[in-house]
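Removed: one protein chain of the complex. Kept in place: all other protein chains.
Which chain is which? They are A, B and C, in the order written, and residues in each are numbered from 1.
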């Protein structure tokens, strides 16, 4: 997998990789190889890829419960990522984190986070460290429209704005927080809310990776110049369920026509139109090959030993008492 | 003490009462009769009185750590309030709450609250109950400029706006959160922040009770009409310390000239100019007499019996185990 | 009567209370859709004014419920994840719980907090697998952890009717349990334990879904050790008299508790027994390890939870 995300074909290729990853993961959820299910990112790939295309290798991100796309867009190895979802020792987190906690700190991926809104202040803290070290590193924090209602994220906007932290708030507005439509969940508007904290905000087409990349690039430039945080609202849609368990419990909260209408704006189709059929075929084939290999790698990797269940609990190496006897 | 706050003289009289109360309380802090100190409201009287003048008797308020003014403006008995501060059984809360928790639920005073921002959702809940009961009762939640940075208050603005709750957010912007000037604490602006949640906001002169009353009256009308919350920023100043302990530990975070400048805009002086000297003298004398009697009442009242320390702990009357043996 | 599932029992309790008392209402994320089963069908029956979907603002809506309760309502809040009970500790322990005393008895705060699916959900990893009832027992908020469908019904009803804030932890490991219900479902008094199996050698206190493990262990050991299976049902206030009674009979104690070890409920039970009840052998406990974080991989997740095998050997060890 190439790290760079410069050409239209590279953008397409990374989105295709994410799509392929999610489809593979969905199959592994069904087969029982991935336990606990996932929050699929399908339909939203342009956001992760467009934003990460504007970042340098040593920039940082924080992610969400719906985090596979972000982690892969920032360059994580799909094989180790899949191994993580399958709970294997070769996983990014040695099988300790799973879908909602995948991290690769060496690549600037500070981790997905299972608590809505919780990663934003962590990103701001990384940005503060960057500012103090004058490292020029910029931090992106991804979150959903639902996350905009979580107090800690709102508090963070104030801190970031006050202290001119090099952090970019990327709101993936997919129209729903689980079953709640944004119209019943969000008073005012996302961008007005950011502006209320003195943060300039912009709404972009979340299905167009190129648009997103240019908006993100402007925000990155602002941050590197010391001008502080920006807010980006990306209008997008998840094509599938909130979480794979939805397939069991049957919820109906989105009109079928709405889903169909958004599917017509598939970000992969939009980006495919910008490259040659050959480029597209090559990218598709490459993604398929990478995921086939990733699947094999993941499923062939060892399960961790239950005796090691509390490895890494304390960074200091401290060990508490066990639970027995 | 008359309950009504209609005439200019009544507004003045209530402000004078609060001022007199605070001065009495300060003396009792010094003498050791009030333990734990207080957050004096001196300088900010116009806010509490102006806002409460726009409320009906059965409307509700929540208050803050700097709450004496709110509680008295809403009609609490100064004698029982002072007894509360002195920790006596005759206090509003039977001596269990003290300065930061004074409440008189029968008068719609849901209580001061010692945690910054914490009362706002409680007020919203009362407003929600009022909305559901179609009682027409409006709820005011007072908080400081510092409170605008507390997540739970921000979350509450969203809920109140979404659900069109009859709640009024009254921000007492006295320029400081303890030692932190608002310029270093608040990004954006108070009113823009409220607007970001779709709540109409207005900034008023917090030293002018009449101005405040008319802004509050408009907000009350809006709320009663079912049009939802409003936000009022009152620009004011505390003439004294954040808390009486400041007198011990000597902090210097406000230029002396700034304090002097604001003292020239004493809300009592502003309101006194609107009444006759005779009205003023009468009000002053009445306040002094009320507080002299209150002081006597409070200090003559019994201390609670230590054996009753955990009375009221559970509304159900449940009793846990003691701490001994 | 048919088999009643635990999840259905909770749902029925809520429905019955919504029907009985106009002041009862429900707040939470995705409660309209009934995603967590607790509220299934209730919005359709009672309308969105009484069963209300909330944005992801747990702190605000938890205290909003407090404010509504101060004004005569009896809100029930659903939390989707057990760790949200960390997030709202301020609102419950420092606000709702303290209002009656701090106001000198002017108010009551009848709010019920329900966590349908507390503890490990297998594969939900570190931030979704807590079971934090010991924290609520510590701060002194009424806390129930039903093991059986009939108790889930009866304790949720009592929680809603209680004038004090009450947390109902419904263990993920119990949500699927079914029970033959032969009598009418009735309220279960808060603070009253239940002995599921009488025994004479060892009292085994088990909490929530672990009651089923304890019953299985008692079965396994039948003939060898006579185990009394003691289900406190309410973890705060704990039914100390019933425990003292049981220990009068057995004199030996093992506790199985899905909390971290230090300052968890099992420790409290051991301490209370040690300071004032009959013990003829040192007591033992089977818990999560100190400071546990549940790792994602299933084998690790399970390794951190209290297991039946450990319980069996703890029971044997107190018999030595």
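Just so we're on the same page, a residue touches a chain if its C-beta (ideal position, glycine included) is under 8 Å from a C-beta of that chain, and two chains touch if they have at least 3 such contacts.
None of the values given here were measured: they were computed from a predicted structure.
All shown chains touched by the missing chain in the whole complex, by label: A, B, C. Of the listed residues A:24, A:93 or A:149, the one in contact with the hidden chain in the full complex is A:93. Within the full complex, the residue among C:195, C:216, C:244 or C:263 touching the omitted chain is C:263. Take chain C: the residues that touch the chain left off the picture are 83, 86-87, 89-90, 93-94, 97-98, 101-102, 125-127, 130, 134-135, 137-141, 236-238, 259-260, 262-276, 279, 282-285, 290-293, 295-296. The missing chain lies against chain B, touching residues 34-37, 84, 87-88, 93, 95-101, 113-117, 146-147, 149-151, 177-180, 184-186, 249, 251, 253, 303-310, 313-314, 320-325.
Counting the whole complex, the residues of chain A in touch with the unshown chain are 60, 62, 91-97, 101, 103-106, 110-111, 113, 115, 118, 120-130, 132-133, 151-152, 155-156, 158-159, 162, 310-316, 318, 320-321.
Methods note: only the chains that are shown with their structure count from here on.
Distance between Cα centroids is largest for the pairing of chain B with A. Closest to the protein's overall CA centre, chain by chain, comes C. For the pair chain A and chain B, the distance between mean C-alpha positions equals 45 Å. Chain centres here are Cα means. That of chain B falls 39 Å from that of chain C. Chain A and chain C, compared by their mean Cα positions, are separated by 35 Å. Shown for chain A are the residues in touch with two or more other chains, namely 149-151, 184-186. For chain C, the set of residues that touch two or more other chains comprises 55, 57, 59-60.
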